[in-house]
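Incomplete set of chains, arranged as in the complex.
Should a chain be cited, it is by its letter among A and B, assigned in written order, with residues numbered from 1 in that chain.
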Amino acid sequence: MRLPMDIDLNADVGESFGPWPMGDDTRLIPLVSSVNVACGFHAGDPATIERTVRLAVAAGAAVGAHPGYPDLGGFGRRELTMPAAELEAAILYQVAAVAAFARDAGVELHHVKAHGALYNAAARDDAIAETVARAARRWSRDVVLYGLAGSRLLDAGRAAGLAVAAEAFPDRAYEADGSLRSRSRPDAMLTDSATVASRAVSMARDRRIVAVDGSTVELSAQTLCLHGDTPGAAEHAAAVRAALEAAGIGVQTVARG
Amino acid sequence: MRLPMDIDLNADVGESFGPWPMGDDTRLIPLVSSVNVACGFHAGDPATIERTVRLAVAAGAAVGAHPGYPDLGGFGRRELTMPAAELEAAILYQVAAVAAFARDAGVELHHVKAHGALYNAAARDDAIAETVARAARRWSRDVVLYGLAGSRLLDAGRAAGLAVAAEAFPDRAYEADGSLRSRSRPDAMLTDSATVASRAVSMARDRRIVAVDGSTVELSAQTLCLHGDTPGAAEHAAAVRAALEAAGIGVQTVARG
């Protein structure tokens, strides 16, 4: 049972591909309570998945799958219109692959979190949300479905009988309506570690955040995402973790369904 | 318990990719007792895997994974020198993906059979044979490892604690030493259905076959492979099946370990 003042910290990891490294997983993973492992369609490859899952298990972080569109060249950040049945099969395929390496390392897959353009599409589009939820549910009734706080995906996950975790982003600016400020805006990303850490505490303890227009947005999140592929990612993560602990907030993964 | 006069018929299936169909799985699958489903690295894609696995389950054929080298353009028939750890991870990844669709369709993965250049490499190279066997074993101690009769892969599979099935090819010519005649030779493939069927009966019942030089080769096989991507594949399969049944030989999949 998770106590009210606990929060999950998650990070996207395993985003290297073949000869190309990405992120600083070795430093980042010990700072979070759950990781989302790229599955090979937008990033990652079998050997990277294996290595990343083992790092996570060694650090005690819960292992999740991070499926995305089949688009290595665009890192899964480009929208791609896939027929629902193809998308569902593509997600199940990816989840299964990461889950196998989790089981091989001695743990069960903990959660599923969609990546990039698929994450955004599943947040706003009911049909895609249902496709993602259905694919996760086909893998297991016991996985937790991570999704943007307030999004359609969480509804779809609950409807599919899955436990869900609402996610917030301490290093992203929010609009007054609670949506994420578009990355195309120069002030979409927060770069000061102290600010990011302070917003993380506000999200975890006060369940609200100050939007770009100065208004206060209510935000109920069970998990906070820390990016691993941005400059200073590990510094942000360390600052967030320290600030949460200083505020008496435990960092602990979300209970499985 | 498999009776002495039973034999498994297997076929490589699910080799379509995206818009490109291959083979006549709908006709072929009902004629065999086990299928090897391409996993998406040399052929196949998630939606094709899903469709193929469901066809197999509906037909009562045992579902196996058919991992290959990551080489769509070359259909996994080109040799590719991969470091052992990368190859092992790539095989586990592929096996897991097909196994997930099997479980989703209500059955457990029955076997693993390497494809193309990986099949050939695993037959002759101890290190690659051990890599394939280890990857299959990491997936499950209960899968059967299919491999060329008399090959190193069968030794490696047994050493890894797996049940193995020795495979023979009724539509391929054999050398006097029991090896397959190279596909680069014009007479490597047998194209007459009656001949193929007759050789299948000889392999199953007499456990021997006539080689290209006219000599007789002893050959102990538990499974016979029927190709699905050659002209007349379904005709060959139907002829083989009919001939086996006429000879009182049951067509039945290999018992799991």
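One rule holds for everything that comes next: contacts are C-beta pairs under 8 Å (C-beta built on N, C-alpha and C of every residue); 3 or more make two chains touch, one makes a residue touch a chain.
Bear in mind that the values here come from a model prediction, so they are computed numbers and not experimental data.
Every protein chain here is a copy of the same sequence, 2 of them drawn, and the whole complex in this file adds up to 4 copies.
By definition in this document, only the chains that are shown with their structure count from here on.
Per-chain Cα centroids separate subunit A from subunit B by 39 Å.
If you check the complex, the residues on subunit A that touch subunit B are 40, 45-47, 49-50, 85-86, 89-90, 92-93, 95-97, 99-101, 104, 138-139.
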